[in-house]
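For this depiction, one protein chain was excluded, whereas all remaining protein chains were kept in their positions.
Letters A and B mark the chains in the order given here, with residues in each chain numbered from 1 onward.
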Amino acid sequence: MLFQPSIIALLLAAGSGVFMLACAAPFAMQVILRWDMRSGSEQQLRLERRTYLFSTLLAFVMASQLAALLLFVFNADRLAVMFVGAMCAVGTLNVNEWGFPSLIAQITIFFLASMWLTINHIDTLARDYPLVRIKYALLLALLPILAGGFWLELQYFLNLKANVITSCCGSMFSAESKTIAAEASGLAPEPALWLFYISMLAAIAASLGHWRSGTRSSAFLTALFSASGFATAIAGVLSFVSLYIYEHPHHHCPFCILKPEYDYRGYWLYIPLFAATAAGLGAGVTQVFARRSSLAGVVPNVSRRLAGLALCAFLIFTGAVSYFVLSSNLVLLEH
Amino acid sequence: MRLWLEKQRHLIDFTLASLARRKTKNIGLLLAYMLLVFVLASLMLFTHALRSEAAYVLASSPEVIVQRMVAGRHDLVPPDYLERIGRVRGVQKMQGRLWGYYYDPVLNANYTFMARPSGEIADGGIMVGNALARERGLSTGNTISFRSYSGKLFTFEVLATLSPDSELLSADLVLLSENDFRRFFEYPAGHFTDIAMSVANPQEVRNIAAKLGKMLPDSRPILREEILRTYESLFDWREGIVLTVLAGAILAFAILAWEKASGLSAEEKREIGILKAIGWETSDIIRMKSWEGLLISITAFLGGVLAAYVHVFHFGAAVFEPVLKGWSVLYPKFKLLPTVDGLQLITLLFFTVFPYMAAVLVPIWRAAIADPDTVMRA
Partner (left out) sequence: MIELADIRKAFNQGHTNEYWALHGISLKLDAGRVTAFRGPSGSGKTTLLTIIGCLAKPTSGRIRFKGEEISGLPERFLTDIRRQSFGFVFQQFNLIKGLSALDNIILPGFPSGRPRAELLANAASLLDRLKLSHRSRARVEWLSGGEQQRVAIARALINDPEVIIADEPTANLDTALSLEFMGILEDLTALGKTVLLTSHDPLVVESQAVHRVIAMRDGRLTET
């Protein structure tokens, strides 16, 4: 392992997230087993008050997860110097087989935590807390995922040995190699562009539709298109957006756009994209519980507001992408 | 959304007022917090500055340096090597270099003597590094004498002092003409200290190094990227070591934060009870207290980082210099180029704000779940 401050910080953050949630797990069990909304007993009151701790805890885990994601990518970029052939974050993540799985796990944890917080939010709006048991069962389910993410990160860093020959983004995304990221950028820019705009249009249309109508099916559609929109958006960044930003026909790296050399333009893409996806998923996941009587009045409102948020964020994201493409000096497509 | 913002504003207002009312209680924690940020930030800024100095030095250095080894020791490069290397394909430029160390008894320090092509420096003239010029009181036009290792005295005229862009690069440097260099050190004609080369295609550096190794088995090619990597890991490792030593301090600070957050005074407990009784919800109290933690964190973080910046870049990191710098000794007034990067700040955030917030989380919740009817029962 490389003995390096940022790595220690990342492991510390992931480790304490797991630790805190593990400490909270027995209490979550108690909530599942003993919850009785009708009871006026002191024990019920204690359980009720404990729920505040969990939501605070998870909000904290989610916030630190977001910061950790950023640190993870930054750190990978800085470490590139340590590995022969690695020229940016992609090369570093490729040093061993744990790099990209670890990154994906962290993104997944972020979205899962955001969905849990959305469910938690609608539950606290209903007077009988109808989702308490489901919520805490989900929390317990989140624990192994969090632990898994920590384990992946640990494996990645433990197996990080300087001087291993790695491919950098130049060769990694060449059409020959068969990894997922390679396939995404292996798409020719033109079909990728079409796919990207079609799927952004779908996500925007679905969230606009749900924002206006608020029906159950439109909510699920919003979630579906948000998730697929996230995937195609990342593929789009790999296959053509990055090229336009770097003004270089072979530089596909999705991380270098976060750097000052490129005016931090990546943040204009990733912040709206993550927000849009989290909101879109939230709009769908709340709708799962819309049939509960006490939530019937709550869910449509929340779900529609989330769809509105997703709509705005997708619009910003698509607008930013279009702007970067149009203002670039690179010509990829013949007009 | 507007309501939400307005509410957060109210909570921040209240928090600020309540912090102001309890200045003395919070000042100790704030100082400890700031001190922790200061120490860690100094450490990080300092190693990062050294790192970028090293990168700066290396950026202008050749991609490959070829040395000759005799009995495992660095030896002079014989004359025919230059020509033989020239035959390797892909080598773009190649130059024999002459340099060496000179011990100056006046300052008790080593200088680096380096030869430049005679076109750049006339025989009898030298250019000197900034630190050296300062210490020996030299300026353009002065003359200075050095006694060579063979006992002869040589007098040089100072043509210029080197620009202080990076002092690390040039502090102890003396540039002189090739003829003077060979005479001063009585260097055998045609021999060089090492060979610097650049390569047409950067991707080919390793292949060329491998070819050289085969062709001249007694040579040792040193790649720039390897030096860079070595420096990086050296600095990272040192930073990591110091950080581990400081882990105790971080833990102690987290415990202090936990203590402070759980040990609410009777007055504070009463206030929370009142707020709850008059209609504040448990989550409102949690939010208010989180704002308090965040405000303290932001203040301590900004204050600590600012102090560390001044400490490192204006006072030369007086506290850490002995632990972290550890190479050549001649840097009496060595100033680092100010550089700060995002990675460092986020890492610092994880070593200071993260433990603090994690430590106060449970105490905040405990304070917030106070019974709202306590104010009536008292």
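By definition in this document, a residue touches a chain if its C-beta (ideal position, glycine included) is under 8 Å from a C-beta of that chain, and two chains touch if they have at least 3 such contacts.
Quick caveat, the model's predicted, so the values are computed rather than measured.
The residue from A:Met29, A:Leu45 or A:Ala141 that touches the chain not shown here is A:Leu45.
Here the missing chain is touched by one residue of B:Phe185, B:Tyr231 or B:Trp280, and it is B:Trp280. Considering the complete assembly, subunit A touches the hidden chain via residues 37-38, 40-42, 45, 48-49, 124, 127-129.
In the full complex, the hidden chain is touched by subunit B at residues 2-7, 9-11, 13-14, 17-18, 21, 267, 270-271, 273-284, 371-373, 375-378.
Note that only the chains that are shown with their structure count from here on.
One simple way to say how far apart two chains are is to compare their mean CA positions; for subunit A and subunit B this gives 33 Å. Of all residues in subunit B, only 44, 206, 225, 228-229, 232-233, 236-237, 239-241, 243, 282-283, 286, 290, 342-343, 346-347, 349-351, 354, 357-358, 361-362, 364-365, 368-369 touch subunit A in the complex they form. Partner subunit B is touched in their complex by these residues of subunit A: 2-6, 8-10, 12-13, 16, 20, 49, 52-53, 55-57, 60, 64, 67-68, 70-71, 74-75, 77-78, 81-82, 84, 162-163.
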